[in-house]
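Removed from the display is one protein chain of the complex; every other protein chain stays in position.
The chains carry the letters A, B, C, D and E, assigned in the order they are written, with residues numbered from 1 in each.
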Amino acid sequence: MKLLIVNPNISRSVTDLIEAEARRVAAPDTAITMATAAAGVAYIETRFEALLGAHAVATIAGERLGEYDALLVAAFGDPGLQALKEALDVPVVGMTEAALMTAAQLGQRIGIIAISHRITAWYRECVDQYGLLSRLACIRHLNDPLRDPGTVQVDHAARLLELSQKAVSEDGADVLILAGAPLAGLARSLAGQLPVPVVDGVSSGVCQAELLTRLKPGSARQGSFAHPPIKDHAGLQPAIAALLGHKEV
Amino acid sequence: MKLLIVNPNISRSVTDLIEAEARRVAAPDTAITMATAAAGVAYIETRFEALLGAHAVATIAGERLGEYDALLVAAFGDPGLQALKEALDVPVVGMTEAALMTAAQLGQRIGIIAISHRITAWYRECVDQYGLLSRLACIRHLNDPLRDPGTVQVDHAARLLELSQKAVSEDGADVLILAGAPLAGLARSLAGQLPVPVVDGVSSGVCQAELLTRLKPGSARQGSFAHPPIKDHAGLQPAIAALLGHKEV
Amino acid sequence: MKLLIVNPNISRSVTDLIEAEARRVAAPDTAITMATAAAGVAYIETRFEALLGAHAVATIAGERLGEYDALLVAAFGDPGLQALKEALDVPVVGMTEAALMTAAQLGQRIGIIAISHRITAWYRECVDQYGLLSRLACIRHLNDPLRDPGTVQVDHAARLLELSQKAVSEDGADVLILAGAPLAGLARSLAGQLPVPVVDGVSSGVCQAELLTRLKPGSARQGSFAHPPIKDHAGLQPAIAALLGHKEV
Amino acid sequence: MKLLIVNPNISRSVTDLIEAEARRVAAPDTAITMATAAAGVAYIETRFEALLGAHAVATIAGERLGEYDALLVAAFGDPGLQALKEALDVPVVGMTEAALMTAAQLGQRIGIIAISHRITAWYRECVDQYGLLSRLACIRHLNDPLRDPGTVQVDHAARLLELSQKAVSEDGADVLILAGAPLAGLARSLAGQLPVPVVDGVSSGVCQAELLTRLKPGSARQGSFAHPPIKDHAGLQPAIAALLGHKEV
Amino acid sequence: MKLLIVNPNISRSVTDLIEAEARRVAAPDTAITMATAAAGVAYIETRFEALLGAHAVATIAGERLGEYDALLVAAFGDPGLQALKEALDVPVVGMTEAALMTAAQLGQRIGIIAISHRITAWYRECVDQYGLLSRLACIRHLNDPLRDPGTVQVDHAARLLELSQKAVSEDGADVLILAGAPLAGLARSLAGQLPVPVVDGVSSGVCQAELLTRLKPGSARQGSFAHPPIKDHAGLQPAIAALLGHKEV
Partner (left out) sequence: MKLLIVNPNISRSVTDLIEAEARRVAAPDTAITMATAAAGVAYIETRFEALLGAHAVATIAGERLGEYDALLVAAFGDPGLQALKEALDVPVVGMTEAALMTAAQLGQRIGIIAISHRITAWYRECVDQYGLLSRLACIRHLNDPLRDPGTVQVDHAARLLELSQKAVSEDGADVLILAGAPLAGLARSLAGQLPVPVVDGVSSGVCQAELLTRLKPGSARQGSFAHPPIKDHAGLQPAIAALLGHKEV
């Protein structure tokens, strides 16, 4: 299968982290293509930045329409995910959604470790949108400004480990998610150092995308994820217009 | 006060409906400016269309930055509303949010009357995002394809009245919202024909925007609605970049 | 419009605070009349005290029936509010409900600052009754006994500011409500000193009452806020009986 | 033990129904005293009528202070119940609360059969206030105006049976509550005719009051059900003032 | 009435504690029979241990079928309770369910005091299953390993009192449950030392079992608590098979 992984941020160093972890976990017959947002911010922490990220992902999804069997939105918070599920006939997977649904099978209450204070409100709303707020034990977070999103997991390794341990002992987390593309691969390197199972969004996302492709569940022709109704539009970039028009109804 | 009302759809006939109702209800010292999305679809019914609408509203908000004391997002579902609250120092009001908060003071359980079946899933998610799902009595909707969003309230008057009456008698609604910009002004013309109080999004939105401006509650310098942190960005239109950069931190 | 503002407590010093803030914010054509409970306690903190306050408000509402276009219940916790909405044809607004619906448009998670520990359980139940518990970030409160409800905001200014700041930084509040009639006007005097938008119940209540009057949404002839069915009654004060009987059905 | 049962309505025929059922179920050493509201309506269906009922119950509770070991509020909807729990040192039990907590031990999802359409919104809010909305299967109700609340169970026997059966087969109720004092005793006479366990408020209330008295759990000296703080009051009837002042703190 | 009380743990010392408290509270005409699990663990703290306890209770229930008028599952967490309600025609009561429904009539928010950290996750899920999570103020717990479940209330008396007081003052509990069979009778001996009402599972369970027996609500012939449909089975112990087959349909 051909998997398109889109980094909704403009940070190529983070794209590299995502790609490295994706290639470590992908099945042999999964062909990975990476894409980085052409327009946006260094890393998304807020609702407004997510609005920009959503548009950037949609643009890439439209530009490469027909070139992928599944798409992975590779920023925690899943900008544009639900919207793209309507527009595309192939599985569209988000790092947060995939990590949550994976973690939910490993424990009852889920702890999330995040890279900044500001990002936590947006993450919480994202968990709530997926209906899983009752399973959220906590969102713990780094406090210091990030020097570089591409090196955060190295710069703050000890603090990330400490936050993880407190999420278990103080907040009752049964399972942890190391959240955010800048932490891609950290779960793997912390293996054995944490007291509960731990997942990250990139490897969960790649594997869930492969799983959904393999199950061939079919696509939506009715319901709220069917393709948007054909109607007049104007002023849209060709890539976006392609998403509106590519599907026969 | 200067109120900018943005129609996130490209339909100028709907912009005209919105403007007519807005001018009927606005206070004498409210100066209304209308804007219509330059890019988008005829009327928003889905998450993907809302993603496009959100970007269109943000673009207009950035283009006219400094020219308004409050902004009203004039499509039910409030595309981009929460994101723009982060980016702007002035009150940002949404038709859905304003209608819900107004209706919530007139009755305990709220019925929504909508213009299409497809639109109801998105509306429901929107009500849920505002935490008011427990107060939603129903979303009833027209079933026929719309000839023209600018004439839907005339074309389907009898059916809209019937849906409203059923929302009260069968679903237990204490108060009704006639939802969607294409129904702007209908609450006014149905006055006296419905068994419960009824509000619409445009008049609620204009009045709540005036109210928030009058109360001078201050803007967010901390918390999740503070301006997004200053960080690297690239590839953004000038109007969007203006929203990211205009506020000293 | 003629707005009747009823203080459900017997404290005239609090009535004066309410009136001062109400007059500062009211529109030029709003004629305010104040009333203070003839029977009740100095300030309501508990469910039992609220029962007394509810009866006192109803009595005043009945005594002055026909003399007002809207009624504002001016104690946080809104004693008798939902009951009076059934009995009256005009808008009935509560300080809590108005403040919550206003605050909900300014931020996602709401922090409430209260004047005593005892009062917090009743406030929490009130927020829950309005369906907004999921949006409550915290209720923080003064701990010391109040010397005089009429001077609490002066006596405890520094502590109230500190509680507000902690609600934002520790509890994640995006917006604050300074709760309780004894704090009427404090939001105005703290303007600029708090890191997030802040509203109070009196100014929110006056403005929402004006808004509801202006929108003319109609009154309930069906549903659970229609006038109570005509039936036998006995032993009621004339003012209360007037509320039961004044509306043709 | 001395059990005071207060009918918050003025209908003596309903008081008689309540008394008959209470005496059938009470333990031999329970001495029952009945009281009927001196002021109020024929039967409570709405929030405003409940406000009146709450005041009437409080008045009786104060008039007879010291003469009872437990008090049963004998109208479904439990007017004044939570308020009186603060004011009294003895167990205060409500028909709805007792019936719900009894039914909850007999099945997972509870169906309520009510005497009028209008009453259902108030009942639903009452169930919600007790935190049990997730266990409510349905509230089904009679539709016809009641000739006499004292004869409703005779006048509408077949319809009440039909509603009960539909609550099980169509709404998934595991257990039923025949709600409202006018239905007192009906559960007993329908024994064996219903497909699931059935309880009523009067017998549940009497037995739960006896149970709480027997367990001697102690009364609240802290928390939100401690006696209201001593403070200035004015204008109150002596019975009400007695409730405010009777408890040393 | 004949009440069978089953300790799902193998600890006879705990059975003795349960029996002592049960006999103190039971009505004169209640004949109590005790049973202790033949297979299981010393005390149940986890979901897996509860699975074993559930099977042990079912085995005893089947072995003694016909010998009791009501059954009390005497371990907090109620292993097997809902399952046995399907299989038996007589009331089946659980310590947790009975304590929660009793406590819910004594205060709005309930605090639970537990004997170990590990047990709290299971308790929380149990409260959630009963739909009462919104009424849970806290679960506070001992931290030290238990020397002997039969002496825990003596060994840790001061700590249990301190936890109870914090549940009230810091977590807002209005009423307390001293949870777990090893704490049977402690509520009685702490009478007067706690600031809010307190109940335990054994006395609540015995009294609620008596109450349900006295009310004669009838048993389920339809709905989800009717007897499991008759169908092929194999390999079951005779006691379990008896539960499947004893009821005519």
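Please note the rule applied: contacts are C-beta pairs under 8 Å (C-beta built on N, C-alpha and C of every residue); 3 or more make two chains touch, one makes a residue touch a chain.
Worth saying up front: this structure is predicted, and the values here are computed from it rather than measured.
Colleague: In the full assembly, spell out which visible chains the left-out chain is touching.
Modeller: Across the whole assembly, the hidden chain touches A, B, D, E.
Colleague: Given that one chain is not shown, which residue among A:Val93, A:Ala121, A:Cys138 or A:Ala181 touches it?
Modeller: A:Val93
Colleague: Going by the contact rule already stated, which one of E:Pro8, E:Gly40 or E:Gly150 would touch the omitted chain in the full complex?
Modeller: Missing-chain contact among the listed residues: E:Gly40.
Colleague: One chain isn't shown here. Among A:Met1, A:Leu65, A:Leu212 or A:Ala239, which residue touches it?
Modeller: Candidates A:Met1, A:Leu65, A:Leu212 or A:Ala239; residue touching the omitted chain: A:Leu212.
Colleague: Who touches the missing chain here, D:Thr30, D:Thr59, D:Gln108 or D:Gln129?
Modeller: Final answer for the missing-chain contact: D:Gln108.
Colleague: Sort through E:Ala121, E:Ile139, E:Ala179 or E:Ala209 and give me the one touching the missing partner chain.
Modeller: That would be E:Ala121, which touches the missing chain.
Colleague: Suppose we count only contacts with the excluded chain; which residues of subunit E make the list?
Modeller: These residues touch the chain not displayed: 10, 37-43, 45-52, 54-55, 58, 80, 82-87, 118, 121-122, 125, 129, 223-224, 226, 228-229, 231-237, 240, 243-244.
Colleague: Across the whole complex, list the residues on subunit B that are touched by the chain not included here.
Modeller: Those residues of subunit B that touch the unshown chain are 120-121, 125.
Colleague: For subunit A, which residues reach the chain that was dropped from this view?
Modeller: Looking at subunit A, the ones touching the missing chain are residues 25, 82, 85, 91, 93, 97-98, 101-102, 104-109, 130-132, 134-135, 168-169, 172-175, 187, 191-192, 194-199, 203-204, 207-208, 211-212, 214-226.
Quick note on the criterion: only the chains that are shown with their structure count from here on.
Colleague: Average the C-alpha coordinates of each chain, average all protein C-alpha coordinates together, and give the chain whose average is closest to the overall one.
Modeller: C
Colleague: In whole angstrom, how far does the Cα centroid of subunit C sit from the Cα centroid of subunit E?
Modeller: 44
Colleague: Quick check: how many Å separate the C-alpha centres of subunit B and subunit C?
Modeller: It comes to 27 Å between the two C-alpha centres.
Colleague: For subunit C, write out the residues touching at least two other chains, lowest number first.
Modeller: Answer for subunit C, listing residues that touch two or more other chains: 82, 85, 108-109, 121, 125, 172, 174, 223-224, 226.
Colleague: Can you identify all of the chain pairs that touch?
Modeller: Result of the pairwise touch check is A-B, A-C, A-E, B-C, B-D, C-D, C-E, D-E.
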